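Yeah, one chain of the complex is gone here, protein chain that is, but the others are all in their spots.
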Amino acid sequence: MSEPRPVPAPTATSPWDTTGYWGPTDPEQHPAVRLIRERFPDALREATVFRDEMTIRVDRRALRDVVEFLRTHPELRYNHLTDITAVDMLYLRERPRFDVVVQLYSIPRRQRLRVKCGVDDGETVPSLVPIFAGANWLERECYDMFGIIFEGHPDLRRILLPEDWDEGHPLRKDYPLRGYRDYVQPGFESPAPRIRGTLRRPGP
Amino acid sequence: MIDFSQSTPVILSEVRQLTPTRRELVLNMGPQHPSTHGVLRIRLTLEGETVIACDPVIGYLHRGVEKLGESHRYAQFVPWTDRTDYVAAPSNNLGYVLAVEKLCGIQAPERAQYWRMIMAELTRLASHLVWLGTHALDIGALSVSLYTFRDRELILDIFEKFCGARLTTNMMEIGGFSREIPPELPEMVREFCRYFPKAIQQYEDLLTENPIWLARTKGVGIIEPDVAINYGLTGACLRGSGVNYDVRKAMPYLLYDRVEFDVPLGTHGDVYDRYLVRIEEMRQSIRIIEQCLEQVPTDGPLMAYESQYVIPPHKNVMTTAEDMQRHFIWVIKGFSPPKGEVYHAVEHSKGELGYYIVSDGSPIPYRLRIRSPDFVNLQSLPYMAQGAMLADIVALIGTIDIVLGSVDR
Amino acid sequence: MTELSATHFLLLSAALFIIGMVGVLTRRNILVIFMCIELMLNAVNVSLIGFAWELHQLTGQVFALFVIAIAAAEAVVGLGIVMALTRRADTVDIDELRQLRE
Amino acid sequence: MSLQVLIFSLLACVSILGALGVVIARNPVHSAIGLVLSFLNVAAIYLIARAEFLAVVQVIVYAGAVIVLVVFVTMLVHPDDLPEFHGRRPLRIVTGLVLGVALLLEVAAAVLTRSLSGAPGPWTDEAVAAVGGNTQALGQTLYSDYMLAIQLTALLLLAATIGAIVLARPEAVSERVAAARRTLTISLAHPRGLDQPERPPALPRPSDGQVKPAGSGRPIVLARSANEFTEQPAWGEWRTP
Partner (left out) sequence: MDWQRLLVSYFVGFVLLNVLLGLMAYMTWFERRVLARMQHRVGPNRTGPFGLLQPIADGIKLLAKEDIVPANADRLVFLVAPLLSFALAPLGAAVIPFGESLHLFGLEIPLLVADINVAVLYVLALGSIGVYGIILGGYASGNRYSLLGALRSTAQVISYELVLGLSLVGVFILAGSFSLQDILREQQRVLVIGPLTLPNWYILSQPLAFALFLIAAVAETNRAPFDLPEAETELVAGYFTEYSGFRFSFYFLAEYINMIVVSLLAGTLFVGGIDGPFADGVWWLALKALFFLFFYVWLRATLPRFRYDQLMGLAWKVLLPLALLNIGLTGLVRLWGIGAL
């Protein structure tokens, strides 16, 4: 049995590289990169393109300012917050541990943009809630799943997991797939014996 | 002229703790409640019947689909997408499959793309029918729900003919379709397209001019366009407010740039407008399906067979050693897309459904994020519920069109 | 007392009236006081009807009718006052602010 | 003892028990149940006294409207909000009881030793039957001899209605919502916050070909391309004034 054929490298002719929905594929040509470089020379870390998707990495402290700038600048107008999420980079790099990923979309210009910032455990990211009301639940979900603290969020509490969930943040890479222990519903701690097919309710 | 795209700035007032005064009544609506469309729970603070505060509590159907995605191979995850928005499974499949194809840099053949469009639009119809039925039922119109579910059966029959399953279809495959289209399917779809406009007319006869329906929906749950954008709404919730954002038009995927259709926009942004918009969307979907049926080639490949990322054709597996090996590896080990990250969105029946995939070059996604539309749309419920009556809450939940499997993932 | 006479009615009326009066004097819940007042008004009606019956007069019934009408009016106003009072007693911040301003 | 007296005594006893229930029950709703019981029995006693119309009116007005309203208010208000008229002082209770018993004895003595006075009226049973029944007889009396009184009663009811409406009028909903917006945020991260945006000038209407009448005089706009209505929404009225 022979080795499988190696995976071919994606070619530039792939149909996905020319959609144009993310602006120019050359970072130098991209208006967002150019304007951020002018406005926030210190904050811009890098700009990368994969499959025509433009990703800008900024300093975490400048995230809110950059997004606000992207939203209000008349040439950019990324006015629609599509998504906020995070990636646990535990197995991919040393530090910082997480990437916070913000997907933006400009309704009038019909272009997307991805803004990223790295954040380590214990560090905070400025919340986007003062700019986008829609960031509320998305940031809560990030906090719930990764434990990333968003500074300035008005109501940072768990959203998908129960409020009394005390065992860390499940989308972290070091979180076991089946959890640390079986979840026991409060009030059902002792195994209830089944009597004649019905579940006996535990007493008060 | 206002600069509409730069919506009004958000000024945060202080957070109100949900401790009721004595005049107020806290009502826990859900998670087991007939009209919260599943296991949504809403903590309502009422004064009389007027809603003072509204705090949706979600997560009762959280199954950790994203975490599961990080432990399944790419092709194995497709059935999981069915389970997120279970009333519109093929659209979920489509979003995920397109994201993986983008990550791999492959594209399905033209014929498969047309059939994907047909199936996606049929899914939109099925999902809108479920929405219309439950929405009308919430407001008290009993019969509409039975009519819509009757017609949804026809769509599910088409799905069953196409892939054997009705609800969780697992229909799309990475690279196209590996099985031939059943020969009688086009006629079935055509028959449905001939029938369905009459059904829409029937629903409209019951609701559109009904004075009680108007009283219950007009002027209720208004979202201004700037607020809608600020909340990140998509789908009919955004278009009901008059903002033209439809992923099919704005950034066409598949072959949506080859078909003609209009994007309906509301003019008042209330529950009634979102109802009108969705009704019109159903008509436009029929238009798209009819055009697709005209344009789709009758034969041709359905799968990007030449690629490494797709399952080899069944016939070749049986006859050639090389394809048998490929098949074996594909099934046992999966395939490894290049390192990178992609975000791909499709216009789901509820809004923009996006899949954000980070690949580290292994056969398993490093991170798989589902941007579900109703999760984001549901955030606008407290805004709409402000000062509404208790009975409006069910209309508002209905108008957002949530499926808790998709909200909680 | 073997035949029914106005005396029976008067005794019943007296009993109801005095129970109502004791209620007004001893209870502190305004709604119960309110009900006791209704009870007293009703007791008056009983005696009116009793007399009307014994004397073959309709005047008693007419007066009872007026008493009922007045009781209804009284109930409406009284309950309105209760509602207004509770609204005032329960001060949400808005009310306090308004009171401070004035 | 005739059957009539027996029935009367039975009804009177239940009625008094109900009345006692009003005074004794701790829960105002239980008090109301007692009151309804008492009223229903009194209505039955009215039937014995040949006052059918009054019996029905008693049920409709007292049991069906007044007490229902009381129960309604009881369920609506929080008991702690109710103003307290006087404290639970035992002295007052004892005084009330003693006073009540004394008065009862006094009145009973007066009633039992009374000498009948007053001339019998014309409305014997036969006379009532001749005009068609109690209702008709009452109506004739009411609308001839007591015309002014009934007009005054109507006026009184009108005044009471207006007074009650004024008293119980809630703040207008819009006012309440505005107050809520001022002091409390309904949603966390409310997009409007404190400021109301300025009312923008009239927006350009979409061209007629795109406007499709959809229902109830309201159009929807059909966007043909992706570029329209992205800068400006197809928003008919920005906000109704």
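In this document, chain identifiers A, B, C and D correspond to the written order of the chains, with residue numbering beginning at 1 in each.
In this text, a residue touches a chain if its C-beta (ideal position, glycine included) is under 8 Å from a C-beta of that chain, and two chains touch if they have at least 3 such contacts.
Quantities reported herein were computed from a predicted structural model and do not represent experimental measurements.
S.K.: Over the full complex, note down every shown chain the hidden chain is touching.
M.R.: Per the contact definition above, the missing chain touches B, D.
S.K.: Among B:39, B:52, B:118 or B:137, single out the residue that touches the unshown chain.
M.R.: For the chain that is not drawn, the touching residue is B:137.
S.K.: Which of these touches the unseen chain: D:12, D:36, D:104 or D:142?
M.R.: D:36
S.K.: Provide the residue numbers of chain D that touch the chain removed from this figure.
M.R.: 27, 29-30, 33, 36, 40, 52-53, 56-57, 59-60, 63-65, 68-69, 71-72, 75-76, 132-135
S.K.: Residues on chain B that touch the omitted chain in the whole complex?
M.R.: 25-28, 33-35, 49, 136-143, 146-147, 150, 206-207, 210, 212-213, 215-216, 389-394
Simple rule for what comes next: only the chains that are shown with their structure count from here on.
S.K.: Among the remaining chains, which ones contact both chain B and chain C?
M.R.: Intersection of chain B and chain C contact lists gives D.
S.K.: Would you identify the chain whose C-alpha centroid lies closest to the centroid of all protein C-alpha atoms displayed?
M.R.: The most central chain, going by mean C-alpha position, is B.
S.K.: Centre to centre, by mean C-alpha position, how many angstrom separate chain C and chain D?
M.R.: Inter-chain centre distance comes to 14 Å.
S.K.: Where the CA atoms of chain A average out and where those of chain C average out, how many Å apart are those spots?
M.R.: Once rounded, the distance between the two centres reads 68 Å.
S.K.: Chain A: which residues touch two or more other chains?
M.R.: 107-108, 110, 129, 133, 135-136, 154-155, in rising order.
S.K.: Residues of chain C that contact two or more other chains, please.
M.R.: Residues 86-87, 90, 92.
S.K.: What does chain A use to touch chain B in their complex?
M.R.: 1-2, 4-5, 7-11, 14-17, 19, 21, 50-51, 53, 55, 71-72, 77, 79-83, 85, 87-88, 91-92, 101, 103, 106-108, 110, 112, 114, 129-138, 141, 145, 154-155, 158-162, 170-171, 173, 175, 177
S.K.: State the interface residues of chain D toward chain C in the complex, per the touch definition above.
M.R.: Chain D reaches chain C through residues 1-2, 4-5, 8-9, 12, 15-16, 19-20, 22-23, 28, 31-32, 35, 38-39, 42, 45-46, 48-51, 53-54, 57-58, 61-62, 65-67, 69-70, 73-74, 76-79, 81-88, 92-93, 95-97, 99-100, 103-104, 107-108, 111-112, 114, 116, 118-124, 127, 137-138, 141-142, 145-146, 149, 153, 156-157, 159-161, 163-168, 170, 179, 182-183.
S.K.: Applying the document's contact rule, which stretches of chain B touch chain A when the two form their complex?
M.R.: These residues of chain B touch chain A: 5-7, 9-10, 12, 15, 58-59, 62, 64, 66-68, 70-71, 101-107, 227, 229-233, 243-245, 250-251, 308, 325-326, 329, 333, 335-338, 340-343, 345, 352, 354, 356, 358, 360, 366-367, 369, 371, 375-376, 378-379, 383, 408-409.
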